[in-house]
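With one protein chain removed, the remaining protein chains of the complex are shown where they sit.
We call the chains A and B, going by the order they appear; numbering starts again at 1 in every chain.
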Amino acid sequence: MTHLDAELDQLRQAIHEMMVLAHSQLEKSKRAFLSFDKDLAQEIIHYEKRMNSMELSIDRDCENLFALFQPVASDLRFVISMMKINSGLERIGDYADGIADYVVDLKKSIDPEAIKVVNLGEMFDITLSMLTDIDVAIDNKDTSLARIVYKKDAELNEINANASNIIRDIMVKDTDQIRPLMFLFSTVRKLERVGDHIKNMAEELIFYTEAEVLKHKGKLSTSKQKG
Amino acid sequence: MAKEDEMVVAEVVNKIQESMITLVEDVVEAKETKLEASNIEVFYGHFQAIKNIQMKMPSNSVTAFIGPSGCGKSTFLRLFNRMNDYVDGFSMKGEIKLNGEKIYRNKINVEELRKEVGMVFQKPNPFPKSIFENVAYGLKIQGIKDKKLIAARVETALKQADLWEEVKDDLKKSALALSGGQQQRLCIARTLAVEPSVILMDEPTSALDPISTAKIEELIFQLKEKYTIVIVTHNMQQASRISDYTAFFYMGELIEHGKTKEIFTNPKHERTENYISGRFG
Partner (left out) sequence: MSKSNKARGKDKAFAVWGISCTMIGLILLAIFVGNIVYDGITRIDWSFLTSLPSRKPEKAGSYTAMMGTVWILVCTAITAFPIGVAAAIYLEEYAKKSRLANLLEINISNLAGVPSIIYGLLGLEVFVRIMDLGASVLAGSFTLALLILPIIIVATRESIRAVPSSIKEASLAMGATKWQTIWNQTLPASFGGILTGVIIALSRAVGETAPLIVIGALAYVPFAPETPMDEFSVLPIQIFNWASRPQHGFAQNAAAAIIILLVITFVMNGIAVYFRNRWQKKMKW
């Protein structure tokens, strides 16, 4: 293995660690939100600092790779895509942090019926599995798995699209609940954004492996609205 | 463990993560100084080739000297093994220290110095003898006669220089029959056989093709675990790839000297930035 290969490997490792952390933050935010666990929420908020410093450190690693090694061809595409995945992961961490903030903020839990009707649990599950899948896909350079991940985002978009109507209906009936329901809606939006970011990561993997750019092509996407 | 304690632990872990990076860098700083130059001025007759340079280089590191042609980097390099002594009109002021000891003093044994500080030149210059004799030369001139010892040292050196596999079947072959890249690795092996602690390299790959260059760069990267290496190079990308520290020379002055990472991402002087981005020189 050459010096450059060793450095690229280290970068991949760092991204993997960040993915593991992001997954853990997201998973904790699911439990914190669904079980209304304020202590767990505090934990998430605390670990957010670690995510931020990891992002800075990976950014610096990528900068050094460019400056010192002038990578070309697939190595260049690799570093570029890892940089973008890096900022995507940091945003996911932000969203988990935001969800934790809601839990800390609320005085009492949200009506579990509302949560169930909106399908929030499923959203969490989908995003968590997408995240795990994309990590595996990067390891194996598995573009078909990446495409599966890419398509899953559509499901999230659909849940999100329906959520606004469902929640509006509940709000009309129960005006007491407006504040918590808005938080619920916001959480749905956040998870939809998380899905978008992971979808972007899938695009980056395909770009890196096949040098094919999927962005803005509307390819593979079945949903047309973002709601 | 209670939740509060978990939090405290997490906090501590966070802090440790952040300071780990600076700690590692500080350890690198604390490596001992292998080579030191103070108040160096070099003249060729009346012409001043080097103007007042100070520099310290730590052991087990690679330092690259970069700069435009004629800036004095090769002259400065050759101070460390006193090869400038043979140039007409050479004179110098200041001190050069190896392991803390001055090397420009009256009673110095120059031959001993050069056994500790080896040199590899720009154009591969193997002796017109066999591969074995080339690598064994340094031992021969020291008076070593033990054939087994010599054979063992030759093999070790050729392995270190990543050439053993290619030549082990016929060490009696003439060194001049090897390709350019192989000849240069032979020159490196010949230097390593003497077991120096410092290796000076004066543009070692500028006469070679890209593949040989890449092989030798990998070799340098491995060698720095045991040796202190100083390399003059015209190729800035090479400097960025393999060196830990970079020194930028211009018209006989040392403009900037620091960690390669910093020089190539955020140099302190504009001239350095212009040079490495190819805007002049």
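The rule is short, and it goes like this: a residue touches a chain if its C-beta (ideal position, glycine included) is under 8 Å from a C-beta of that chain, and two chains touch if they have at least 3 such contacts.
Keep in mind that what you see is a predicted model, and the values were worked out from it rather than measured.
> What are the shown chains that the omitted chain is in contact with?
Its contacts among the visible chains are B.
> Would you indicate which residue among B:N39, B:Q54, B:S91 or B:Q142 is in contact with the undisplayed chain?
Of the candidates B:N39, B:Q54, B:S91 or B:Q142, B:Q142 is in touch with the missing chain.
> Who touches the missing chain here, B:K31, B:K56, B:K123 or B:H234?
Checking the options B:K31, B:K56, B:K123 or B:H234, the one contacting the hidden chain is B:K123.
> List the chain B residues touching the unshown chain?
Touch set of chain B with respect to the missing chain: 81, 83, 86, 88, 110-115, 118-119, 121, 123, 125-129, 137-138, 140-142, 174, 176, 187, 190-191, 194.
The rule is short, and it goes like this: only the chains that are shown with their structure count from here on.
> Distance from the CA centroid of chain A to that of chain B, rounded to the nearest Å?
Chain centres of chain A and chain B, defined by C-alpha means, are spaced 46 Å apart.
> Given the complex with chain B, which residues does chain A contribute to the contact?
Touch residues, chain A against chain B: 2-4, 39, 42-43, 46-47, 49-50, 53, 57, 63-64, 67-70.
> Touching chain A in the complex: which residues of chain B?
3, 6-7, 10-11, 13-14, 17-18, 21, 214, 217-218, 221, 237, 240-242, 260-261, 264-265
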